[in-house]
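Note that one protein chain is taken out, while the other chains of the complex remain in position.
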Amino acid sequence: MIEDWKSYEPLLIPDIPNLHKIDVYEENDGYSALRTVLNDQEKWSRTDVTNEVKAANIRGRGGAGFNAGLKWSFMPEPDDRPRYLACNGDESEPGTFKDRNIFEFNPHIFIEGALIAAYAMSVDTIYVYIRGEYIDWVHILEQAVEEAYDRGYLGKDILGKGIDIDLHVTYGAGAYICGEETGMLESLEGKRGYPRVKPPFPAQKGLWGNPTTINNIETLANVPLVINNGAEWYQSIGAEGHNGPVLYGISGHVNKPGVYEYPAGMSVEDLIYEVAGGIRGGKKLKALIPGGTSTPVLRADQLEGVSMDSNSLRDAGSMMGTAGMVVMDEDTDMVDLLWRISHFFHHESCGQCTPCREGTGWLEKVLLKIKNGEGEIKDLDLLLDVTTQMEGRTICALADAAAWPVRHTINRFRDEFEARCKKSVHAVA
Amino acid sequence: MPEVFIDNERYEFEGDQMALQFILDLGMEVPFFCYHPSMSIPANCRQCMVKAGQYIKDQETGEYELDDDGNRKIRWFPKMQTSCALKLSDGMVIQTQETSEEAERAQKDTLEFLLINHPLDCPICDQAGECPLQIQTYKYGPEGSRFEVKKVHKPKRVQLGPRVTLDAERCINCTRCVRFADEISGSKQLTIVSRGDKNYPMTAPSETFDDPYSLNTVDICPVGALTSTDFRFKARVWEMNQTPSIDITNGKGCNIDLWTRDNEVLRITPRHNSEVNDYWMPDEGRKAFEQFNNNRVSRPSVKLDGDNHSNTSWNNAIETFAEALEAHAPQELLLIGSPHASVEENYAFNKFFNLLGASTAKFIPHLISGYGDDFLITDDQAPNTNGCRLISLEETDSAGIKTAVAEAEVVIILADDLVGREALSADDLSAKYTVSLATNKTLTTRASDLVIPITCVAEHAASYVNVDGRIQRSFPAKETKYTNRRLNLEMSEGRLDRYGTNFDNWVKEEHKIDCLPAWEFLNHLADRLGLEFQYDHSRTIFAELSDQIESLRGVTYERMDDEQGVQLPIEQNEVTQA
């Protein structure tokens, strides 16, 4: 657990006014990691860069927590096909609102990270896909990209080092599923965002059938830090097995909600009570969703000594997800909450796979019945059954993401759900 | 050779193979909906779940690792696999619903999901009886339903196009129809609209699904969501007889099934033949049921004054025909064979009149240049142009035939509406004595002095040579006045034929046409004229032909049946001549 967090200075979004402007970014050592790599391509071969990032173990910040460098190493050897890096800025997981801060306050660290990633994987084209609702942030990023082109960090013969990389910013139009990496690829290809069957994996057949790697925005923003300071330094930040700075999005019933940058592995209690100023109105904590809607809810009594890293959260019975923490006070109606979560997944299921298309709607409808006081105890068991029937049976993880909150919320707050159900007509002997 | 283990049996395999197709090819079953062997694999219905894993091999020795009991160790995949998209690999272990409770459970779960928003209106659904969803629910589905909340409602009775009707509530979003329009017909007229459980297939609002192959989507729809506007509510599938046949509306010779009830053809569907039409056929070919049922020539007729015809007896027809032949010298006869008639009909027709001393029959290909596509629609409007060439009828064109008619006194036409297709005019024939052997009433029969009704493809067994030189044959599907389903071994018997009583089998006489196979009529004519000409069956004619014609050596009806037609070693001369 992180003890000395109070003295932590943000690395991804440091406290420097106007850092989004390229002049300010350059004044503060910006693009030095890219220069380091491109200036000495012998020392920093593509493989060396990948290995360094792999050694740093940047765990994907989009929710799955996979080692970014390892992911890069899945790209096949270059052939005559184009190669792509697709940057996922779809950020649609409820409770998550962190990547927009990078676009707004430090876009160049992301661009630099993406460039280094592109270099490491011999990628010639980078796409940044941002959710359509973030149109204002799209424009901010576009401005930064334009500056980077003007300064020769993007385009042909970057920094005169014989490397050509293009970066295109584009955006969606309202669909959570486009945050799923292959749903995003389909959307980038101008189609309905139906996730793809894997295998083949994107590294083999991604955008337009060509080798493609997908990384989250925050993940890529970590890359310049690793190059500048080394994997060992990076490993020294955060928790064992889950390193580096993390953008914690804290929302719900706290006094000071917002995005905070601290090392991975922060104590949940510190984050809620110290960083976010405690529960509103001096109320008691009831529950926490630690990393976006699809991560299982934890009761307050499950949070003792838990820290925000994948091991600790797994032991507690949940997951790190996107580190979008949703805090609930003692007055929270868990039935209402769960119904609304199920409504979300019902609304966002793309409809491709049977268990998800049908299951998400079934869950929501039964939960609505319970919420309205018309449910029966048997409905709770039905809900649990339906979650089992959905989990692990679909092309992408949306069905899992829809099933877990239902299962865990009912199991962890069963009394509340039973209390809302009609009395059983059968007398118990 | 690499090996897989399916339900505890070892099989060898070669190359890239998907588990589901491999299992189906072995004659075993795993239920599925979205998979179709001729289209891409979306794996979206999630029905074909199997439990799969891999025997663990020692990396160094290449030997299988064994557990304490000496059994091979298996590393199971963490999730159930959709077998349609599961590529076989050496040492793979697969357990289907036959041996794995988990697979059985997963399949049951998916079926439960598929059914919750399905209207379950099988009693009024055309698909009932041939519905994969219904069949697989019976076999693998849950009993009863736990779904007690409101179903999703979607558009019903939507005219998706001129020939296809959509009931979106029945749709299970397998996307077969969309993929068909994208990948097979290429019209790209369909898409899935909306999202989640509101999804259903649709055209763009300004468009209609008028794809010339649109009805194939009805065939491949695994539920009753897409139905044929023509056929809707006409018959239950179990009331019909299904008879294999050949599409005679163009030169491709798509393999088809004729679906009859009470000797009416109610619908036509494609029959799989990977050498000809795969699983598909053009919509036009399905329309042919109308010409088999309606506007038929039934009973011989003779022309009275003007255009009026009067039905007459077979005896009188034979006598009239014979008298006309006796009144003219053989060189005054003109025989016109037909690319619309079978090989056997053309052969028998030509041979008969050759015996009388007439010269070889001519024929005119029926082509519309530019009509065809690169798929199953051809410029050739007739099913047997190459068959006429095969038996060396004399190929000519409109001008040639007009000259020949002008020089003849008696014109005998086999099943070809030459006036209707403007190869001849009624005036050309007016001064001649014209005899038509015909299936349907046409402008040509109207211009004829004597009309002999003959059987159509739906009523006889006969062979046709398609544009690619493949010879394929038909079976009798409809009874005529003179045939009997129970006596004719080649005719299919439906459930009602076999088990129905007179009270629930609705066979009426009125749908039986008063006609004869062309060769049988010629038998009678031969009797009257004292010619040596007698064929008891088209099979006999074909046997004689295959002895005579080099490229038909060894070709028999049995071979055509077993091999789904036989490719003839004939010159692949494109049927392009106008």
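All chains are identified by letter, namely A and B, in their written order; residue positions are counted from 1 within each chain.
Following the convention adopted for this analysis, contacts are C-beta pairs under 8 Å (C-beta built on N, C-alpha and C of every residue); 3 or more make two chains touch, one makes a residue touch a chain.
Heads up, the rule we're going with is that contacts and distances are computed from a predicted model.
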(Q) Out of "NADH dehydrogenase subunit E", "Peptide/nickel transport system substrate-binding protein", "ABC-type transporter, integral membrane subunit" or "Cytochrome c4", which one is the UniProt protein name for the chain not included here? (A) "NADH dehydrogenase subunit E"
Q. For the full complex, which residue in A:69, A:195, A:224 or A:252 touches the chain that was left out?
A. A:252
Q: Check each of A:26, A:48 or A:104 against the chain that is not shown and name the one that touches it.
A: A:104
Q: Just name the one of A:54, A:71, A:108 or A:192 that touches the chain not displayed here.
A: A:192
**Q.** Missing-chain contacts mapped onto chain A
**A.** 10, 13-19, 82, 91-97, 100-101, 104-105, 131-136, 168, 170-176, 187-193, 208, 249-253, 256-261, 289, 293, 324, 326, 328, 332, 336-337, 340-341, 344, 347-348, 350
Q | Touch residues of chain B, complete complex, unshown partner | A | 181, 188-195, 202-207
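In this section, only the chains that are shown with their structure count from here on.
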**Q.** Complex interface listing, chain A residues touching chain B
**A.** 175, 192, 197, 199, 346-355, 357-362, 365-366, 368-369, 382, 385, 389, 392-395
Q: Would you pull the chain B residues touching chain A in the complex into a rising list?
A: 41-47, 49, 78-80, 82, 85, 87, 106, 109-110, 112-114, 116-117, 146-147, 149-150, 152, 172-173, 191-192, 194-199
